[in-house]
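Before I ask anything, let me first share the structure, which is written out below as structure tokens.
In this view, the complex is presented without one of its protein chains, the others remaining in place.
Up next, chain A:
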């Protein structure tokens, strides 16, 4: 009997340990973050007394990717930070971000920043479009900006990118690089935005050589690395040697597959074209000097965010406008990190197309209908 009681006591202890342990983690996290913020604010306070050039305040709300997602949230925050530092603002006071852990946080975060009297609030990512529409209607005196989507309201600037143009240029590079005359495109979700990538890419490839086959597959998700790897495996197996992915985390699987094949067959042609930022690091094949990342279609969200913030501060906020950042304002770039793979010859070809697009000689298609027309005219 006594033994039994002792056992229950032990079990109870474990249970309490479990519960307290669980609480502990959450607490740590909270106090950890809180502490950081306090520290930063404390430091910020000091700087504010020294700096404090203007009372313009700008904030941003991330989507679920978080501020360090190595993708557009991070890029946006870098842009905002650069802008803030340039203006002598203090972090978390003059410029700040609010992290969204789930889709339910968007409205809450936007409202919080409005209440804290931020003059301009960025919503990063098309997932925030609905929340921005709602909140901008409730607070007509605050300015908002949405990245990668369009919200029609006088106090909202819509920041979009000419992804089709960037995709066109990497398409040119792919067409120059391929030896099998077969290239592939892997999209995340079959949607209007990702179609822009696909259409631009196909147009770019066809502009160089209309006989090159482009295999297009959509994974149906941005977070299924296994699906990405299966598609890439199938594509490389069928003779495709360059794959352009616009699929976020699903693209991880594409890199894995290409690196795996390259490791087994160092002389083979297995190239990946990255998206959103320079994905050179992802393409490095361990223990060799090889890198499977041919180039990347880089979206300079940081440039766009800093630009809109500057214009807003100078009283020229482009409310109600749809801004399309492209080649001319450095909103789109083709990464040139992999000098060995992206030879001068390819680069020259890419640059000559870049000039023709900038000069208006070439109209890059944005959707499937325009692509049909474009291909018909070749």
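Assume a residue touches a chain if its C-beta (ideal position, glycine included) is under 8 Å from a C-beta of that chain, and two chains touch if they have at least 3 such contacts; residues count from 1.
As a convention for this text, contacts and distances are computed from a predicted model.
Engineer: Looking at UniProt, which of "Simple sugar transport system permease protein", "4Fe-4S binding protein", "Response regulator" or "Cysteine desulfurase" names the chain that isn't shown?
Structural biologist: "Simple sugar transport system permease protein"
Engineer: Of A:87, A:181 or A:233, which sits in contact with the chain we cannot see?
Structural biologist: A:233
Engineer: Looking at the whole complex, which of A:90, A:178, A:195 or A:217 touches the chain that is not displayed?
Structural biologist: In the full complex, the listed residue that touches the missing chain is A:217.
Engineer: At which residues does chain A meet the chain that is not included here?
Structural biologist: Where chain A meets the chain not shown: residues 11, 14-15, 18, 22, 25-26, 28-29, 32, 64-70, 215, 217, 220-227, 229-231, 233-234, 237-238, 249, 252-253, 255-256, 260-261, 263-264, 281-282, 286-287.
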